[in-house]
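Take a look at the structure below.
Only a single protein chain was left out; the remaining protein chains are all shown in position.
A, B and C are the chain letters, set down in written order, and residue numbers restart from 1 in every chain.
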Amino acid sequence: MDRYSRQILFKKIGEEGQKEIAKKHALILGVGALGTHTSETLARAGVRKLTIIDRDYVEMSNLQRQHLFTEEDALKKWPKAEAAKKRLQQINSEVDIEAIVAQADAALVERIIEDVDLLIDGTDNFETRFLMNDIAHKYNIPYIFGSCVGSFGMAFTIIPGETPCLQCLLKKLPLQGQTCDTVGIIAPTVQMVTAHQSAEALKILSGNRDTVRKTFVSFDLWDNEYVSLKTGALKDKACLSCGEDCTYPFLQADANTKVAVLCGRDAVQIRPAEGESLLLEQLAERWRSAGYEVGGNPFLLSIVKEGRSLVFFKDGRALVHGTKNLDEARRIYHSLIG
Amino acid sequence: MDRYSRQILFKKIGEEGQKEIAKKHALILGVGALGTHTSETLARAGVRKLTIIDRDYVEMSNLQRQHLFTEEDALKKWPKAEAAKKRLQQINSEVDIEAIVAQADAALVERIIEDVDLLIDGTDNFETRFLMNDIAHKYNIPYIFGSCVGSFGMAFTIIPGETPCLQCLLKKLPLQGQTCDTVGIIAPTVQMVTAHQSAEALKILSGNRDTVRKTFVSFDLWDNEYVSLKTGALKDKACLSCGEDCTYPFLQADANTKVAVLCGRDAVQIRPAEGESLLLEQLAERWRSAGYEVGGNPFLLSIVKEGRSLVFFKDGRALVHGTKNLDEARRIYHSLIG
Amino acid sequence: MNKILLFAHLKEQAGSSNLTFDVSGKTVRELRDYLESETDLGSLAGIMIAINEEFATDETVINEEDVIALIPPVSGG
Partner (left out) sequence: MNKILLFAHLKEQAGSSNLTFDVSGKTVRELRDYLESETDLGSLAGIMIAINEEFATDETVINEEDVIALIPPVSGG
């Protein structure tokens, strides 16, 4: 136990807390910027098991903020979950690391959820976050939300039955077009979010539920701002994810974004849940200011990214031309929309 | 430049800021918990050169919070500066990494300071911090202070000629006995300090001095506290490190802690600067609560650590028995006293 | 008067990190409509709104001197 001695000396954890941590299994959805940081911290802290899920592979543009990955991982286009696992095992061979290279959908997550003690947000889109939120409430597992862009970030710990859930806070899927691909990100923003996520994770995993932060934290590191906001007023008894008659809408297949190859064409159609609408003018402005050429008319926008031509419709639908690969289309779509 | 694309998309940095970062040289004193985090972030961000200085080697108990290091580094007792360099080069081969395995004293730092643009605090003791503070003011280089213990941390950016200096803030060397070896540390505390240090570093290195944080940040992640404190009132015109008639006292050889092998004995004596006195009762209480056996009388304390028997005197002196190795003695001394 | 703190892209939209308006007496829902018509913030659908460091529902009524924060949920990670 010498390797955890400094964590055991911290009285709020101690020998007892360390024993608890060593029994626990955390599931981290997404090992990009947030997920590489939290998985490294929890592996170093000595959890029993970490499951990491990611559909993506390592690229050079990830290295600026995604820990665990090296130039070699990017050159070999190593899947992120596998590249992370390789490094995590060098850091702590005592931890059982399960790497899953796949889209985290309801079927997959429900299959592996059984002995999971904690869900940690490492994703880059709200669709997967709402899925995690429903999983958390259906199986009564704490879920630590985090997200960031630019120098701005946020974190909140959701405890089923106590706090409002992500659905209570946001009401519906935000489609703001604020992603790391459109407005950029600096690494310290990621680290500030994950410092909060990891501290909350250690509280929960070591059996210190009473010290879990009850406020929603939001900050801007460049503008030197930090706010800590109470959330109680937003808890909604009628919420379909955490309320009295909850149905876990994001676990139902037809609630999620639908992705399908278009019949007879080299193109994929993506259709978001719940008929979300897009604010085309705002999206166009944001993409242009990020350096993209954006075409279109009042009814649709067109943009080229990674050699693929995309068309976005007002009703939220998008077509990704030049591919039949559903995962690639989905990835490019989310890199522009969030 | 694709690898820095997300940082360039962040408008406050942009193409111009990235070009500035790529010209800069940062000196990080100490690559333990803080220094491994900030050096990784700056290597990923694409600085021209990083110089890292550390006197220590990697041990298993470091892995819980010190990024960059693996089990293999600990098993081989690799020097921290060299182990960090090895990993940083895998992360970004474009950055020039200079690793120096040595005690950072005034002579060494003054020899290499010439083209350094920024000093970053990665040390674990205030003696080295006061040295950095004097270097910063003598050579007019910004210095980003950081420190932490338990779930409590602090960060402050010192700009010579503008802000108060570390000497103005603290007046004299604190000898509180609050170290990671006595009260422990959790990794998220480190990450919260380094998120602040790295954000300030990116502002300074990218040419955005106007957005540098002017307040001293202090937080407790376990107790969910965060304060941001104005410092202007503490700027002292008579300060010997930054005032009108400054003498840079910590650059003068006899101002520093003196370490010497005791004549004819297998023991090292350590004598701190300025005849600091120790509060023996408080130290004894803290060490006992950290699990050490502490003996002594009203005039001295005795304690065994890492197989060495140490005696601490009220006037600040300590004897480390069973060794003639000055660096080992100094390391054990600072691990107990800070 | 009410100080309105802006976060993330809203600062750029407004060209400032905060705004000052007298919106006391309005509900949060009315505040959204008001700011959408009176400022360059654009659509505030989906923006989270806090009053005096506490998230508010659409029905919450704003008082004099209340400090309001507009927090856009961002998706990056």
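Here is the rule we go by: a residue touches a chain if its C-beta (ideal position, glycine included) is under 8 Å from a C-beta of that chain, and two chains touch if they have at least 3 such contacts.
Keep in mind that what you see is a predicted model, and the values were worked out from it rather than measured.
Could you tell me which displayed chains border the chain that was left out of the figure?
B
Touch as defined at the start, partner being the missing chain; which of B:I91, B:A106, B:M154 or B:C239 qualifies?
B:M154
Have a look at B:I13, B:I91 or B:L169 and name the one touching the chain we're not showing.
The missing chain is touched by B:L169.
One chain isn't shown here. Among B:L75, B:L229 or B:A260, which residue touches it?
Residue touching the absent chain, from the options given: B:L229.
Could you tell me which of B:Q90, B:Q103 or B:Q178 touches the chain that is not displayed?
Looking across B:Q90, B:Q103 or B:Q178, the contact with the absent chain belongs to B:Q178.
What is the set of subunit B residues that contact the non-displayed chain in the whole complex?
Counting only subunit B, the missing chain is touched by 30, 32-35, 121-126, 146-150, 152-154, 169-172, 174-176, 178-180, 183, 185, 190, 193, 216, 218, 220, 223, 225, 227-234, 279, 282, 286, 338.
In the analysis below, only the chains that are shown with their structure count from here on.
Counting only Cα atoms for the centres, state how far subunit A is from subunit B in Å.
So the centroids are 33 Å from each other.
Note the residues in subunit B that touch 2 or more other chains, in rising order.
Expected reply: 11.
Multi-chain contacts in subunit C: which residues touch at least two other chains?
Not one residue in subunit C touches at least two other chains.
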